[in-house]
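Taking it in order: structure first as structure tokens, then the write-up.
Selected chains from the complex are presented in situ; the others are not included.
In order of appearance the chains are A and B, and numbering begins at 1 in each one.
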Amino acid sequence: MTKKVKNIAVLTSGGDAPGMNAAIRAVVRACSYYDVKCFGIYKGYEGLINNEVEVLNARSVRNVINKGGTFLKSARSKEFRTVEGRKKAYDNLVKNSIDALVVIGGDGSFTGALKLSEEYNFPVVGIPGTIDNDINGTDYTIGYDTALNTVVEAIDKIRDTASSHNRLFLIEVMGRDAGDIALNAGIGAGAEEILIPEEDMGVERLIESLRKSKKTGKTSSIIVVAEGDKSGKNIFELGEYVEENLNDYEVRVSVLGHIQRGGPPSCYDRVLASKLGVGAVEALLDGKSEVMIGIVHKVVTIVPLKIALDKRPHKHDGLIKVADITSV
Amino acid sequence: MTKKVKNIAVLTSGGDAPGMNAAIRAVVRACSYYDVKCFGIYKGYEGLINNEVEVLNARSVRNVINKGGTFLKSARSKEFRTVEGRKKAYDNLVKNSIDALVVIGGDGSFTGALKLSEEYNFPVVGIPGTIDNDINGTDYTIGYDTALNTVVEAIDKIRDTASSHNRLFLIEVMGRDAGDIALNAGIGAGAEEILIPEEDMGVERLIESLRKSKKTGKTSSIIVVAEGDKSGKNIFELGEYVEENLNDYEVRVSVLGHIQRGGPPSCYDRVLASKLGVGAVEALLDGKSEVMIGIVHKVVTIVPLKIALDKRPHKHDGLIKVADITSV
């Protein structure tokens, strides 16, 4: 029989994402609601190893729901990848009488949580927090919706100058392994072409397509490129290549970079984070462990961490065709 | 056998919503992609009756995806509710050789489309465009996600001043029949209480709950109230009542009003509108009529207009509990 959970700790780990604060807040308030003591661990697993632990109550998370980043801070910990590191971490959990852990992060963070659970039979629950939306078993990850809005707003600005000058812009967005941000933000921003890792468009086809759209009267163009696209060129090389092979356009390159990780979370991400944070505490109280709390068709679901760590199939739900049609 | 559709018209009707332009653009570009002629009808059914019709091509919808409102304009038409009005409308469709119609709007607009189809066997397809998210058979309507972000941003601003002054704010948001905006934006904005039409909280319970949260150390409070809440008082009366019955707070009232309808659409609404616009043209080319194109679990679906017009069951997916817990 599972021991009743009385003290829950929460940490954020890996790359930060807007909405992490909302998720922490929901964990803390759910603990308060269910009369469980709540601990915040600073700087992810690194802070757990160094015992940077603090009690959090309902008032500790006042006015954080609308803040980007994570007030618990995040870090990538090399030490936690070692047996010794995890031993220190476990010892600190015991020392603080913590009997269950909520980990907010992406696949690297979940792998760590799983190890801890396997080695010490310690209850862990994961919450998917990453702008990349690359976790299996959940429709959305916390931060993804906000990042899409940030990208679209940035491209709206670039379009102002692009269409004032008849220019072609190559815009790099995040997404090393998955083209979700590029594809959705590309459609949302009205991009003419979208290059994603899942599809190798081929540079020649790109050039040809741009030539064609120029003929139909397009005078400026936005091309969205995911970091991990398969063109074999980095975005600056790609820009030069396009400029040399298309006579009429001035080409400019813009790398959106870290603005994509910040900013106040969208309403969707705040609500999602609130649902998942409450769900994580309820799952722990219900004796669950080694699971992720995800969202599937608006419903909070419980997914084994091992399944969450599976490679997510790249389904783009007909989006590539929608992109082709709407960029006519 | 269905006659092949060659000329499609599109109009927007009823209250405008952010993303309508993106939907029009997708309809126009899908027509272009499938070699169908596309007509824009101005001012909804009213404009159809007055034959305010114009050919649209792929370039006509350049740089509209990021604009709020609808460049085709919208209107509520009393005349179209009469047999004579619809006769005039039909005659104009015939005169322009239009053989199918896409209607972007809410339930009133769909009712009109259905009448037209029933009386003249004229192919119609609906696209749900309304900030209220009150259409049956689709997870989301176009404009709803943007409205949520607008509300949450506005409340973030009000919270700055509320927490600088230890004030209690009553904030009225749209949603006469459905509390979706109030409930989601309320959670997203970290509201202490949320009053929605689907639940009658009772003014006394509100007062009591505020008293309790005051005791736990809350120094300012945001209460989100849907237009159609069941307290039996309008928001100004409610504000006075709360001030009289709670000693320590200064109470302020804010009615967000029409800012909720405007603004650049969110990425989600732009992508949704793009999918549904393409889906509507494909449905018409496929011989469908009297259907709405909706989204269910990310997948574009085809729903009979009659079902779309059914009263949507009020499911809030555990959100009320999430609101209770996170506002602890």
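Structure notes:
Rule of thumb we're sticking to: a residue touches a chain if its C-beta (ideal position, glycine included) is under 8 Å from a C-beta of that chain, and two chains touch if they have at least 3 such contacts.
Values in this document were obtained by computation on a predicted structure and should not be read as measured data.
All together, the complex described by this structure holds 4 copies of its single chain type, of which 2 are visible.
Here is the rule we use: only the chains that are shown with their structure count from here on.
Chain geometry summary: the mean Cα position of chain A and that of chain B are 28 Å apart.
Residues of chain B touching chain A in their complex: 25-26, 29-30, 32-33, 58-59, 63, 65-66, 139, 145, 148-149, 151-153, 156, 159, 163, 184-185, 187-190, 216-217, 264, 266-268, 270-271, 274-275, 277-278, 296-300, 317-319, 321-322, 324-328.
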